[in-house]
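Structure record follows, encoded as structure tokens.
The complex is shown incomplete by one protein chain, all other protein chains being positioned as in the whole.
Right after this comes chain A.
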Amino acid sequence: MEWVEAIIGHSEFVMLRAGRASSPPRQSVEDRSIILFPAGFGEGQVSARTRLRAGAESRIIAGMSLSREEVEHIAHLARLELSEEEKERYRQQLSAILEYAARLQALDTADIPPTASVLPPRSVLRPDEPRPGLRREDLLRNAPQVEDGQFRVPPVLE
């Protein structure tokens, strides 16, 4: 089994990512892709826990630092145009926030169900009866461009 040394740097947490850095991390709970250990964990301890939770081919990277390419990828997914200056600022700020958020990884939640809503699960269906909705002209009034009672947009395909 090949273990890359644990890099315990200046940050409070170090990060472990399964698989090669270039490949997409895996997502299942059993084969968790990202595990963070509090700073101070020695190499031996990391290896022991890693063997349990991450499997082979793991390596440890320090901190939680986003690359420029990752920031551009996220901005693309979010359909946000960012200036060069914004990209660099968000790279630094998101890295710091994510590093802070990494402390959650220290909690063992193997048997804890996720909470998506605090409400008790229940049926909220109502009878499917037609009824008046908002009027088309009222809804179109806020649109930047309208044509023939419809929203007008730039070409989708060239």
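Convention: contacts are C-beta pairs under 8 Å (C-beta built on N, C-alpha and C of every residue); 3 or more make two chains touch, one makes a residue touch a chain; residues count from 1.
The rule is short, and it goes like this: contacts and distances are computed from a predicted model.
Asker: Given the choices "Carboxysome peptide B", "TRAP transporter large permease protein", "Glutamyl-tRNA(Gln) amidotransferase subunit A" or "3-oxoacyl-[acyl-carrier-protein] reductase", state the protein name listed in UniProt for the chain not shown.
Answerer: The record names the chain that does not appear here as "Glutamyl-tRNA(Gln) amidotransferase subunit A".
Asker: Looking at A:E81, A:D128 or A:D148, which residue reaches the missing chain?
Answerer: Selected residue, touching the omitted chain: A:E81.
Asker: Touching residues of chain A against the unshown chain: what are they?
Answerer: Interface residues of chain A facing the absent chain: 24-29, 32-34, 66, 70-71, 73-75, 77-82, 86, 90, 93-94, 96-98, 100-105, 107, 109, 112-119, 124, 126, 134-135, 138-139, 141-145, 151, 153-156, 158.
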